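Here the complex is missing a single protein chain, while all its other protein chains stay put.
Labels A, B and C are assigned to the chains in the order they are written; within every chain, residues are numbered from 1.
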Amino acid sequence: MSINSEYKPKIVAFCCNWCSYAGADLAGSNRLAYPENVKIIRVPCSCRVNPMFILRAFQRGADGVILCGCHPGDCHYTSGNYYTRRRMALLFSMLEYLGIEKERTRVEWVSAAEGAKFAATMNDFTQTVAALGENKRLEDLRCKR
Amino acid sequence: MHNKNDNVRSEIIRRSGVNPVKCMRCGKCTATCPAFDTMEYHPHQFVYMVESGDIEPLMNSNSLYQCLTCFACVDRCPRGVEPAKLVEAVRLEVIRKQGANHMKPDSIPAMVEEDLPQQAIVSALRKYHK
Amino acid sequence: MQKITRENLINKAIELLDNGTVSRVLGWKIGEFAYDVTPAVFTTKEDLQKDFIFDDFCNANFSKYLIAETRKAEEKVLVFLKPCDTYSFNQLLTEHRFSREKVYAVGIPCEGMLDIGKIKALAGEGIIDVIPGEGSITVKNLYEEEKTLAYGDVLTERCLSCKSKKHVVYDELMGEEGDVIDSNRFDEVEKIEKMSADERFAFWQSQLSKCIRCNACRDICPACTCEKCVFDNPKSSVNNKAISDSFEEKMFHIIRAFHVAGRCTDCGECSRVCPQGIPLHLLNRKFIKDINSFYGDYQAGQEEGSRAPLINYTFDDLEPGEAVGRGV
Partner (left out) sequence: MQRIGVFVCWCGSNIAGTVDVKAVAEALRSEPGVVFSTDYQYMCSQAGQEIIKEAIKEHKLTGVVVCSCSPRMHEATFRKTAQAAGLNPYMVEIANIREQCSWIHKDMETGTQKAIILGRAAVAKVNLNAPLIPGQTPVTKRALVIGGGIAGIQTALDIAEAGFPVDIVEKKPTIGGKMAQIDKTFPTLDCAACILTPKMVDVAQNENIRIFSYSEVQEVKGFVGNFNVKIKKKARFVKEDVCTGCGICTEKCPQKKVPNEFNLGMDNRRAVYIPFAQAVPKVATIDADYCTMLKTGKCGLCAKVCTAGAIDYTQKDEIIEEQYGAIVAATGFNPISLDKFDEYAYNQSKDVITSLEFERLTNAAGPTAGKLLRPSDGKHPHTIVFVQCVGSRCAACADKGKEYCSKICCMYTAKHAMLTRDKYPDTDVYVFYIDVRTPGKNFDEFYRRAVEEYGVHYIKGMVGKVSPQGDKLMVQASDLLANKQLHIEADLVVLAAAIEPDKSARSIATMLTASMDTNDFFTEAHPKLRPVESPTAGVFLSGTCQGPKDIPETVSQASAAAAKVIGLLAKDKLTSNPCVAHADELMCNGCSSCANVCPYGAISYIDKEFRMPNRTTAIRRVASVNPAVCQGCGACTVACPSGAMDLNGFESAQIIAEVDAICR
């Protein structure tokens, strides 16, 4: 990337297969643009996302991590996102306690029908993270190129 | 229609803490009301009129002062709407309108009765005198 | 109240060994110096009389040792448990880590244990003996000097914020039962929460960067009882023996705290054993504080079989977005 180009944060988005990944597909089908910085990783359910994956992403230079799942009550597996909600509430609170900007992490519930919400969420999240600048506090120095 | 008197409407909703949209129009409040016969507007109408912002007629109606605040409507409402609190909020709206004066010190001597506690008169004056 | 002494415990152990209730005794063994007490397994009357000790340095929580010890033989193991140890004991029972039938648990009272680090800081090196007194201790050193220190100044950090003097489980209790204490143990966490993000980051960066990845915290922790830790498992992709970068130790400690979140009984062993003096318990305690405020008070180990908050939920739990930025 050239030096002149504007700063583009790296964003990792974990999406559950049944709601949010389908919501992302719908955003695509409707040609609703969101920044290319967002890269989606498909997981069966938001509850598959281990806090370790999120920390790993930060360690390897991600500037923001967002986790999308079915709305509470709509989980394909009935209860997965309820566990996600608790796990992420505690993890995010801990990251904040360690002095990491709370805007770098987010959980958003996006249904398969909410293509527009998916795109809007990604736009907003990217902007928020871009405003924070590079993630210096959680990066693994080895991986700098 | 819902825009009519919007400021007053939202002020009354805020003051009463009642959400009139929760009303499913069953009429159990009106069925329960012991002061029904003396009222021009009945509890369910109160709720609907506040919801639709049609508050002016309520403020001008004597019904406001016929409500006994017995809270039967609040107790019975299946949706937790609490009509009596709306009535009270509209009453306060009337009171807070400048110049409105429902009780004058001069009229008190005529009210004094043996059965009526003095405290009731004092608190009524506090509330209804501007 | 009659004070429970070393002799009381030895007699109890011998009685249980003699009548065949137990075949092994988990107890504290006297060390070279008064303060270096180590955990040990005793099997004979003679060993007990010679080496068993019960004093103000009997910090070690034996709960975790039971996992390995109960696997070794069919007969029961005798274990002495201080009030805080009983919470760990219960939590391990909840997680089916050992069989209750294979343990004979004797609850013993605890008035707080001493921190040799603090004593050395106040009395200097070369300590050869520490003699307990009323509300104070007398320290003797190589140079035949004596120094008297107040108890409150030399108690371990965890005992200063002791949460309970009540045993939640035992087969037999020696001495009198105490109460659960309102200990203000979250004050320190709150202090950090009130700092600015930069200050918090600086605080933790300075603390965690001291970590040498000796794994003492993990090895002592009665909740960290995994047969194999993820950080030792090459298949986990996060295994690492040494610290290789500025984030590695944060990753380790966040994940470690997360893995014990809802299971940590706040026994404070992690901070006690840390050779670098990192206040690791403040990570665990942050999780406990959050759990209490998000999902209602929960004390791990208080009740056997209770469902830990992270393997539970309600339909109207707060959203992760609401969990952050509270009162900071």
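Heads up, the rule we're going with is that contacts are C-beta pairs under 8 Å (C-beta built on N, C-alpha and C of every residue); 3 or more make two chains touch, one makes a residue touch a chain.
In this text the structure is predicted, and so the values were computed from the model without any measurement.
For the chain omitted from this view, which of the shown chains does it touch?
Counting the whole assembly, the omitted chain is in touch with A, B, C.
Consider the whole complex, including the chain that is not shown, and state which of A:Val49, A:Val110 or A:Val129 touches that chain.
Hidden-chain contact among the options goes to A:Val49.
If I consider the whole complex, including the chain that's not displayed, which of C:Arg97, C:Lys147, C:Lys166 or C:Arg213 touches that chain?
C:Arg97
Which candidate, B:Ile13, B:Ala31 or B:Met59, sits in contact with the chain we can't see?
Of the listed residues, the one touching the omitted chain is B:Ala31.
Going by the touch rule given at the top, which residues of subunit A touch the chain that is not shown?
10, 12, 17, 21-22, 24-25, 27-29, 31-34, 36, 39-45, 47-53, 56-57, 60-62, 76-80, 83, 87, 119, 143
Suppose we count only contacts with the excluded chain; which residues of subunit C make the list?
71-72, 95-97, 225-230, 233, 235-238, 259-260, 307-308, 310-312, 315
In the complete complex, which positions of subunit B touch the hidden chain?
22, 24-33, 36-37, 42, 44-45, 72, 76-81
Here, only the chains that are shown with their structure count from here on.
Taking touching chains as linked, do they make an open path (line), a single closed cycle (ring), a hub with spokes (star), an all-linked set (complete), or other?
other
Can you tell me which chain lies farthest from subunit B, using the average of the Cα atoms as each chain's centre?
The most remote chain is C.
Round to the nearest whole Å and give the separation of the Cα centres of subunit A and subunit C.
Computed from C-alpha means, the inter-chain centre distance equals 37 Å.
Report, in whole Å, the distance between the mean C-alpha point of subunit A and the mean C-alpha point of subunit B.
51
Flag every residue of subunit A that touches subunit C in the complex, lowest number first.
Residues 51-52, 55-56, 58-59, 72-73, 79, 82-83, 85-102, 105-107, 137-142 of subunit A touch subunit C in their complex.
For subunit C, which residues count as touching subunit A in their complex?
Subunit C residues touching subunit A: 189, 192-193, 197-205, 230, 237-238, 244-248, 250-251, 254-255, 257-258, 261, 283, 286-287, 290-291, 294-295, 309-315, 317-326, 328.
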